[in-house]
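Our next item is chain A:
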Amino acid sequence: MRAPDSDLPLVFVGVRIAGGDVTILDRITLTITAGPPTILIGPNGSGKTTLLRAAMGLVSLSSGRITWGGGEAGAPTKSAITFQRPTMLRRTAAANIRYALAAAHVPRAKRQERTAELLTLVGLDELGDRPARRLSGGEQQRLALARALARDPTALFLDEPTASLDPYATKAIEDLVRVVSARGVKVVMSTHDIGQAKRLAGDVFLLHRGRLIESAPATEFFATPRTEEARKFIAGELLV
Partner candidate 1 sequence: MSGELSALDLLLSADPTLIAIVRLSLLISLSAVLFAALVGVPVGACLALTHFPGREVLIVILNALMGLPPVVVGLAVFLLLSRSGPLGSWGLLFTPQAMVIAQTVLVAPIIAALTRQTIEDLWVEYRDELAAMNVGPARRVATLVWDARFSLVTALLAGFGRAAAEVGAIIIVGGNIDGFTRTMTTAIALETSKGDLPLAIGLGMILIFIVITINALAWGMRHVAERYAG
Partner candidate 2 sequence: MMNRRTVMVAAALAAAIFTAPVHAQDKSIVVSSTTSTQDSGLFGYLLPLFKQKTGIEVKVVAQGTGQALDTGRRGDADVVFVHAKSAEEKFLAEGEGVKRYPVMYNDFVLIGPKSDPAGIKGTKDIAQALQMIKDKQAPFISRGDRSGTHIAELSLWNKDAGIDIEKDKGPWYKSIGQGMGAALNTASASNAYVLSDRGTWISFKNKGDLVIAVEGDKRLFNQYGVMLVNPAKHPNVKKDLGQQFIDWLVSPEGQKTIANYKINGEQLFYPNASDPGA
């Protein structure tokens, strides 16, 4: 069976993920299609990370269904993910990228070239030979992005990539998100920073206590929120 060229549309139907007695995601139904970045917002503990991991096929579902690429695939093949605190392999930055390329079955002959390209794209071309673990937080996050892009993904999931970074590093990541999105990669990114959501979003999904409260294109969401939770969140109030 031929693998689909894209993992999109990504469809969640009634997805429920529970750990013991605790419900982490509660009957999530959504569709993600190609286009500008989708921003997942919500307070800490709302289930954003779990949703992204589920979208990447890393979590088993308690009930419901997720389909990739229009229902043909059983798991995502053209997606990639980065985590809030990325784990660097104990080798140079360039070697980290080469590793990701190898794992993605990129032929050996092409890897050198692609590594250089990706390093340049994320602005780490001077730091290719530095041990990855000795990069700064922002540099590591950019390297994680490069690793993810090594898979040539159609969908890129970013879990709070700038939560631990200073404004300078944050801007670098946001710029990269725009560049990557402009190339046609669907970015799905979580954040709890309203400003960032406003800056980057094509559309917005609001999560609260594991439930999808509201979803809308960005302009609509921020101008005319429909739910009480959305209103409160946008106003900067604590959602409990």
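The candidates were selected such that all candidates are chains of the complex that A comes from, given by their letters.
What to note about this one:
Just so it is clear, a contact is a pair of C-beta atoms (placed from the backbone, for glycine too) under 8 Å apart; a residue touches a chain by one contact, two chains touch by 3 or more; residues count from 1.
Remember, it's a predicted structure, so these values are computed and weren't measured experimentally.
For chain A, the touching candidate in this complex is 1, chosen from 1 or 2. By the touch criterion stated above, chain A contacts candidate 1 in their complex at residues 53, 56, 58, 80-81, 83, 86-91, 99-100, 103-104, 131-134, 147-148, 151.
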